[in-house]
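For this depiction, one protein chain was excluded, whereas all remaining protein chains were kept in their positions.
And then chain A:
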Amino acid sequence: MTDVDFRQGAYPVSGPQTTNLADILERVLDKGIVIAGDIKIELLDIELLTIRLRLFVASVDTAKKAGIDWWETDPALSSRAARNVMQEENRLLRKRLEELESGAAEE
């Protein structure tokens, strides 16, 4: 029995065959040499992403069956959700402003 995922032949090799996505992500997303590209991609905080993704991968089928779609409304995972959060915040601020203004007008 071998408990190590050795691949025979060329060395260094590509990594274990049973590479799980979280292991790859925590390496390819932010551990390479830092070279400024022309296009600035604001990749999410990798740890947050990895943790969420693991939950996501493990539960996506269950969640879909249950009609749960939290990832669509989670700002860290969805830019659309992030925009919705901003809109909601805007709406609340406007409401608060209106209240304050109307309060001030009454005095």
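Just so it is clear, a contact is a pair of C-beta atoms (placed from the backbone, for glycine too) under 8 Å apart; a residue touches a chain by one contact, two chains touch by 3 or more; residues count from 1.
Simple rule for what comes next: contacts and distances are computed from a predicted model.
Chemist: The chain that is not shown, which UniProt protein name from "Acyl-CoA dehydrogenase, C-terminal domain", "Probable membrane transporter protein", "Iron-sulfur cluster-binding protein" or "Gas vesicle protein" does it carry?
Modeler: "Gas vesicle protein"
Chemist: Suppose we count only contacts with the excluded chain; which residues of chain A make the list?
Modeler: Looking at chain A, the ones touching the missing chain are residues 3-5, 10-16, 18-19, 21-44, 47, 49-51, 53-60, 62, 71, 77-80.
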